[in-house]
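One protein chain omitted, others in place.
Right, chain A next:
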Amino acid sequence: MTLPAAASPDPTHDELIRIVGCRQAYHKESAADLVVLDDVHLTLRSGEIVGLLGRSGSGKSTLLRIIAGLLPPTSGQVLWKGRELDGPVPGIAMVFQSFALFPWLTVQKNVELGLEAKGVPAAEREQLAENAIDLIGLGGYENAYPKELSGGMRQRVGLARALVVHPDLLLMDEPFSALDVLTAENLRTDLIELWAERRLPIKSVLLVTHNIEEAVLMCDRILVFSSNPGRVAHELSVPFAHPRNREDPAFRQLVDRIYALMTRRAPIVSEAELPGEEGPLPPPSVQIALPPLPINTMVGMMETLAADPLDGRADLPLLASRLQLELDDLFPLGESLQLLEFAELEDGDIILTQEGARFVQSAHDERKHILWHSLLHNIPLVRTIRSVLDERPNHRASAERFRDELEDSMSPDYAKQTLQTLIGWARYAELFDFDEEADQLFLDEEPS
């Protein structure tokens, strides 16, 4: 049995969601508000799969929750079928990265939940749920509890639960990123097949992802998000028919192009803000958030880059598949190397700099020395910390103070994270050390 076919994609492209000038900011007590989304415009129409592609922390999941009606935007307009959205509506359903299944309900009961909330009578509910479960390929598992299922099957339950209410718009929040490679591919293929055969009882899909290939494989339109604050930086349409072939040169070309767009060098401090120009002076050091990146990973990356087949230059998509790295691992790695001037990102390629090559060729002590200089030269906060520690008679300073400084330009979580990463790097270079118990930074020996 199949579900009633969806309304075929409307040639008039009737509009489902329209977002105008949406902004989301979190209020902070001390400093300026933390802006997560800024001036986002977006329109979703019937009959398309749209991908929101961006790095973690770019606010794409926040945008998805705004569209779901779970989160009111700080300002801006969200229109659902032409009317202002003021909370969750029956025509929108969501699939979660974590599956979000109720562990105490069977597959059947989990799927029935949305129908129950709508007040659908029990008999009809059961029938609809069974249909959805069959459609998504879980027939026979109705009485199982989520913990008995594998990750892929759990996400199928999540899908069935969203589909059974016949929503017009299906929101998917990184639905495949908690699954292993093979399972994810299997589920993607099944989903696209159902979509292409028009067997899904939905009109449109909005897919949040940080996987470029996934976006190109599934979507008709891709919106590339920039970070800090999140906004739609680029919009691309994907002209290929389903099923798509990853090895198709045109497919590869598009993937390469998106990599290039996403690695396009964004100035950390824009020219207009540099001192000497008119207008107010910018804060002395705009800090950027650092990912949890151990120094060994960076060294490993540099060594791989320097080694034989690559010889100091690599194509990012190729490197990603070669090292089995997700976009969210690769970009922070590349950017951190760029920050330390050990590598450069250019047109979807990563290139080892001279300094980077020197680092790779050096012995352990020399490496410490190179990193020491690079940290002091390239990261203002490290410079500040070191000079504060040098000045103090006991060479100790509370870490809290530097975290506060970071919080002026990022959320407390990121500030904590960033300082932790810096401490890791500084320990390798023996620039300074950290006393976790006292939450203090200190110099291990007398400075020379």
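Assume a contact is a pair of C-beta atoms (placed from the backbone, for glycine too) under 8 Å apart; a residue touches a chain by one contact, two chains touch by 3 or more; residues count from 1.
Heads up, the rule we're going with is that contacts and distances are computed from a predicted model.
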According to its UniProt entry, is the unseen chain "Integration host factor subunit beta", "Competence protein ComF", "ABC transporter permease subunit" or "Cytochrome c oxidase subunit 2"?
"ABC transporter permease subunit"
Which is it among A:Leu52, A:Ile136 or A:Val165 that touches the chain not included here?
A:Val165
I'm checking contacts with the chain that's been left out. Which of A:Gly82, A:Pro103, A:Pro239 or A:Pro393 qualifies?
A:Pro103
Even though one chain is hidden, which residues of chain A still touch it in the full complex?
65, 68-70, 72, 86-90, 92-94, 96, 98, 100, 102-106, 113-114, 116-119, 143-145, 147-148, 161, 165
